[in-house]
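Missing here is one protein chain; the remaining ones are kept as they sit in the complex.
On to chain A.
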Amino acid sequence: MSWKNIKLIFIKELVGTIRDKRTIIAMIIIPLIFYPLLFAGIGYFNKVGSMKSEEAASKIIIYGAEFAPQLVKHLQDYEKIEILVIEDDSPSKLQNGDIQAVLVIPSDYKEKIEQEEPNKLMLKYDATEAKSRIAKQRIDQVIEKYQGEILLQRLSRLNLKEEFLTPLILQEENIATAEKITGSFLAVLLPYLIIILIFTGAMHTAVDITAGEKERGTIATLLVSQISRLEIVLGKCFAVMLISFTSMVLGLFGLTLAFLSGTSIARGIEGVKFGISVNTIFLLFLVLFPLVGLASAVLVMVGIFARNIREASSYITPIYMLTIFLGIISISQGIELTGKMFLVPVLNSSFVFKELLMGKIYWSHIITTFSANIIIAGIALFGATRLFNQEEVLFRS
């Protein structure tokens, strides 16, 4: 085996891939330009939409307003509530969005207040409409405030202090460090994203330089050269690994940009400190590389086996679906893997990523994951080389 030959194949595949417009679109334009613009657009329209909903006054109808003049006055005093006097069918107006809420006050409201009995008011709104939800919040606020006033009056009649209502006060203190909060925030989604980006990054190149070469009739040219089949497989696999890794890094960078550019979403993560230690980063890479190698080797093997790009894509689809499934398990809260489960590729990496991001270092998990993925990648490489030696695989049509 000659590293010089492996390097020649590696560079040839890399140059070929970079010169393919589809690679540039998938690796650079989509993650670095399309995602941020898309998220910025979504964020912008969300913000504009919610600002419009919040700025507009909520139009509501009150039935039985005459029974609770004080409550109605409180509602009238609220700047962004407009009480409509209505003659016709209110439910249809609520459905149409002409009005945002209907408040029904019972006729015995006054008596019940006087007798200090609970009063049942009915609020009708449409939970699927943003404006209607805002109207409900505003009415809730007014009623809560008014209820507080009634309570204070009752307490003073009984010569009781306001504190009478709060015999216990529970003070909370969150001891999680900013790093841990960041970690737990990242641990939910990052492992899944890493896995998906590695596979999607590897897929196109792996298929193009294996099944694609068969389809374009260039594979025989390599086979009659003095490069061994193992050198061809390794050169191709290393090229896929580099493309896959770069796609993942660019993808994550693009998604971070997208996340920050989505203005409405960005507000939610203000104050999050991105603090991951150097050790954690080193361990993340230690787990990452065998996974990149595993994805590349498996996809190269499948690509060599397939007759053409179409066939390769149909073989890869179930593998990709399985990867998504295994990745999704890591998103689910509360699931923990037992020892032997760390032998399952993809699943093991996603859980070790999760542990590392949460600041937990379990060496047994890291070593098992690392070894299992390296061994499976090695088997796939061996399989790919064997396939390259089988004439029925290379020349079937």
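Just so we're on the same page, a contact is a pair of C-beta atoms (placed from the backbone, for glycine too) under 8 Å apart; a residue touches a chain by one contact, two chains touch by 3 or more; residues count from 1.
FYI, contacts and distances are computed from a predicted model.
Chemist: With one chain of the assembly withheld, which option in "Thiazole synthase", "ABC transporter ATP-binding protein", "Spermidine/putrescine transport system permease protein" or "Protocatechuate 3,4-dioxygenase subunit beta" matches that chain's UniProt protein name?
Modeler: "ABC transporter ATP-binding protein"
Chemist: Taking the entire complex into account, which one of A:I33, A:L193, A:I227 or A:M358 touches the absent chain?
Modeler: A:I227
Chemist: Of the listed residues A:K73, A:K145 or A:R216, which contacts the missing chain in the full complex?
Modeler: A:R216
Chemist: Touching the absent chain in the whole complex: find that residue among A:D20, A:E54, A:D108 or A:E311.
Modeler: Only one listed residue reaches the unshown chain, and that is A:D20.
Chemist: For chain A, which residues reach the chain that was dropped from this view?
Modeler: Residues 5, 8-9, 12, 15-16, 19-20, 216-228, 391-392, 394-395 of chain A touch the chain that is not shown.
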